[in-house]
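Below you will find the structure I want to go over with you.
All protein chains of the complex are present and in place, except for one that has been dropped.
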Amino acid sequence: MSGSTLGKNIKMTTFGESHGPALGVIIDGFPAGMSLYKEDIQKFLDRRKPGQSSITTQRKEADEVEILSGLFEDKTTGTPIALLVRNTSQRSSDYSEIASYYRPGHADFSFDSKYGFRDYRGGGRSSGRETIGRVAAGSLCSKLLSEMGIELCAYTKAIGDIEIDYNNFDKATILSTQTAMPDADADKRAVEYITKCRAEKDSVGGVIEIVIKGVPAGIGDPVFDKLDAELAKAIMSVGAVKAVEIGDGIKVSRSKGSENNDSFCIKDKKVTTSTNHCGGILGGISNGNDIILRAYIKPTPSIASDQQTINKDGEEITVNIKGRHDPIIVPRAVVVLEAMCAFTILDSMITNMSSKAEYLKDFYSNKR
Amino acid sequence: MSGSTLGKNIKMTTFGESHGPALGVIIDGFPAGMSLYKEDIQKFLDRRKPGQSSITTQRKEADEVEILSGLFEDKTTGTPIALLVRNTSQRSSDYSEIASYYRPGHADFSFDSKYGFRDYRGGGRSSGRETIGRVAAGSLCSKLLSEMGIELCAYTKAIGDIEIDYNNFDKATILSTQTAMPDADADKRAVEYITKCRAEKDSVGGVIEIVIKGVPAGIGDPVFDKLDAELAKAIMSVGAVKAVEIGDGIKVSRSKGSENNDSFCIKDKKVTTSTNHCGGILGGISNGNDIILRAYIKPTPSIASDQQTINKDGEEITVNIKGRHDPIIVPRAVVVLEAMCAFTILDSMITNMSSKAEYLKDFYSNKR
Amino acid sequence: MSGSTLGKNIKMTTFGESHGPALGVIIDGFPAGMSLYKEDIQKFLDRRKPGQSSITTQRKEADEVEILSGLFEDKTTGTPIALLVRNTSQRSSDYSEIASYYRPGHADFSFDSKYGFRDYRGGGRSSGRETIGRVAAGSLCSKLLSEMGIELCAYTKAIGDIEIDYNNFDKATILSTQTAMPDADADKRAVEYITKCRAEKDSVGGVIEIVIKGVPAGIGDPVFDKLDAELAKAIMSVGAVKAVEIGDGIKVSRSKGSENNDSFCIKDKKVTTSTNHCGGILGGISNGNDIILRAYIKPTPSIASDQQTINKDGEEITVNIKGRHDPIIVPRAVVVLEAMCAFTILDSMITNMSSKAEYLKDFYSNKR
Partner (left out) sequence: MSGSTLGKNIKMTTFGESHGPALGVIIDGFPAGMSLYKEDIQKFLDRRKPGQSSITTQRKEADEVEILSGLFEDKTTGTPIALLVRNTSQRSSDYSEIASYYRPGHADFSFDSKYGFRDYRGGGRSSGRETIGRVAAGSLCSKLLSEMGIELCAYTKAIGDIEIDYNNFDKATILSTQTAMPDADADKRAVEYITKCRAEKDSVGGVIEIVIKGVPAGIGDPVFDKLDAELAKAIMSVGAVKAVEIGDGIKVSRSKGSENNDSFCIKDKKVTTSTNHCGGILGGISNGNDIILRAYIKPTPSIASDQQTINKDGEEITVNIKGRHDPIIVPRAVVVLEAMCAFTILDSMITNMSSKAEYLKDFYSNKR
């Protein structure tokens, strides 16, 4: 019963509730000697910060990070890096009413069933604010991966029925569009759609795509800890995700072997595959091609219209939930999924360093 | 680099290669005192055994299990249960050719990249035969779950474009149809489709659905070890799976909050939800409704037609792979996914026993 | 490379350096519903606080704990409990000199060998201040164990050649003597001895004994995770410990089977043993008798006399280390070892809840 730690050779442990004093994360096992500044982390946190656009919650949080340990003279020391974010915009009174009933689509009933009671303020531990720690941890991993030539790119692929047009795909716009779509036209239509749904007291879902470039072939383990299995867990562990796919994903169930197999070939003197239906992973191990994943996100369960539910006394009631809610989770979840993938890839690359006896011998004959 | 063990309070560790002396599994932490007979395990293994129908490989393997430890007077002792299956139908000569090149869609290149070489006979460790250990472990978990009133039901939902008709759904036929479809008519059409594809030297994919009834509310952990995250990992760790979804899964990305939220209600004096879009899990924790999952399976990569690839010297070549292959993996994978889910659910239920301090106090005041 | 987390079903993760902003701990998996007040934790921290007697460092630290998460309405919620202690008495200038050389008996050289550099201020992560997190975590575990009738008692057994007299043993004095000895006379002699050694610019070692009463028979696992093996790791992981023994420990190597075997007998209608040479654990599993452990602690490596060592350039030099040091670690380590044992026993008791299939069935037929 201790599921707040993830990872093998690097571990992240998150803590904190939506309306408690603070949230944060401990990253243990991060290699020593990487230069790190508060800004490296803050930049990532700012991407998930609320109150930044017309289509997210209007609640404002500074979400400013404090580094408590693991850094010395602006370098990681190899010891646990503790990162803290204080909650500042708590209006617990907003939530006094929901203490007595179970909101549809939320974890209220699940938590009560498990623990006997819950911190009901803003969802407590089940709040999306828990992901602050994940994003903070991911920022470090992304930095180190980037220094090794590995780049992660996550963006909104679809909102409702509106999908990005891959011909209009413009990576540079991901950080500037309100939806985190890399296509200004799709973004515009999506914002209209979201605005309309919100006016109707409703919420919408969408799809996030993550592309990881530069991972060498050979990363991941062949059985339970397949690289795609670890990525699936990391992605599915983010609150509103209801499906995960790699490469062609869903589509493969309707395709034939002759269509789906990716032929190996040589490009620029390097082994690669002519197509990439498999999404860069074969047998649980990377093959050197781009790793491509997709996460399907449900509409925000908090909506402003009347809903049926039950209260703690087991009576069926009609409720109307107050509060400052996002009409869509997707744009703010993009950086969360990027963080989860960065963490998983880095951990897998570290774990892979001892795949051959020869590596171990080389390492200790050179390094000691 | 040790990804052959899965689980927290019960662990399974599989071993073995397709053409080595034997395959098997150690299950550690299984509770003591459950009656267990060889037949309980064999029954599950027989469901994945090759050579049983016209649409699987014609290779015959007895796949007979031997219990090496952990049982005394037909009861589990609480100590590791070691289960062994000898390989008997090895024709290593079939594979001598593939040592020199990388089969498209297979893990050959990934393994060589990671380990420097590989046991190329029949895929070695990346062979589907590795799942023998998983199925054996799952059979024990299913038995104990069943004694607690929890039933898992897995079946083929779709093959190519052919889907089961939920009005024709007949659970009893799962074990008798060649495709493991619970719909005799869909089965018939699917067999025709598979037979046609195989004649064209091709292979097909499909979808497996798993329904788990009877899991009490409160199982699973709220952050990284969400029940759906653990299930996603367990399912994605099975060779050919390329996507996993829970509940409405993919569809939620296009739905609205007002449609997707499941209202809590009271039925037969028990809390439940009027719909089950979420698939029985909210916030990573079961809500007492049925848990519904789907896995999307790729077409068998081994096909009898010519394919482009490279050899170990980096030369582009055309190959035609010999051997006795399944034209579809789906029917034999059904029991594998059922086993993975049974293991994950049981482990999560054990882990949940200490969610409340009160449980711990009760336990030790009654039991010691 | 992530050794800052301990435990199976409950996990503690410590963070922080001697002269960084803060130290602390995350306890994950602690059962929900136990009442907890800041004072419960502070009481334990105060037992290890510096500056409290003539024989410890004169450095003053408030060591006041802040609860950041995991508590709601004064009850544990089942989610991660984050505890923070700010460093307030940092005089980093004291340490500027030691940046350039390796102190004998300290981890300076080990850290540089591993990480390439180190936070040299006050020992950084290798400082005894790291144990603040352990003590904070232990305070919660002790409280819950106490509610289950399990009591831990740790005390100083010996300092140099001065041992407690078991006829004079007075548990009540542990918290009032400067040495944490349960014998006022031995305490007096020990303080004189320590004072004399300090005057000679030297330091001393000692022995801590821990007695755990009320652990039911059946706790612990039979192979690698034997209860005594887990306790040995937990105890040896505390900085200055150089040996661990259980029951008669060292002495058993010279005894005979006829002397060392403890006969089972019945007392007050309960199974027990007539003697307790084994220290309450047989085959790695508790037998219901008192669990008795001893830890041997080295003299503080920081002494005020001249010492030989080398600097970072590999030159042999003579150094004289400045700073405010404890002439003995033992009295302040007593509560640390008590905490480590409390944590280990509680985790093992939780882990034991699923030893029988019958327990699992009972649990879910009663509780859901």
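All chains are identified by letter, namely A, B and C, in their written order; residue positions are counted from 1 within each chain.
Please note the rule applied: a contact is a pair of C-beta atoms (placed from the backbone, for glycine too) under 8 Å apart; a residue touches a chain by one contact, two chains touch by 3 or more.
Treat the numbers as computed from the prediction; the structure is a model and nothing was measured.
Considering C:Ser35, C:Ser54, C:Ser96 or C:Ser113, the position touching the chain not shown turns out to be C:Ser113 (whole complex).
The missing chain, though absent from the display, is touched by one residue of A:Ala184, A:Ala199, A:Ile266 or A:Met353; that residue is A:Met353.
Panel shows subunit A; residues 8-9, 29, 31-34, 76, 78-79, 144, 147-148, 216-218, 222, 349-351, 353-361, 363-365, 367-368 of it touch the chain omitted from the view. On the side of subunit B, touch with the chain left out of the figure occurs at residues 1-5, 7-11, 13-17, 20-24, 26, 28-29, 31-33, 66-72, 75, 77-82, 84, 114-119, 124-125, 350.
Counting over the whole complex, subunit C has residues 1-6, 14, 102, 104-107, 109-111, 113-116, 125-126, 130, 158, 160-161, 197, 201-207, 216-226, 228-230, 232-237, 239, 242-250, 252-266, 271, 273-274, 278-279, 281-288, 296-303, 305, 307-310, 314, 316, 351-352, 354-356, 358 touching the chain that is not drawn.
Quick note on the criterion: only the chains that are shown with their structure count from here on.
Subunit A maps onto subunit B through a rotation of 180°, based on Cα atoms and reported in steps of 5. In terms of their C-alpha centroids, the spacing between subunit B and subunit C amounts to 44 Å. Once the centre of each chain is set as its mean CA position, subunit A and subunit B turn out to be 26 Å apart.
Look at where the CA atoms of subunit A average out and do the same for subunit C: the two points lie 38 Å apart. For subunit A, residues touching at least two other chains, in rising order: 1-5, 14, 114-116, 125.
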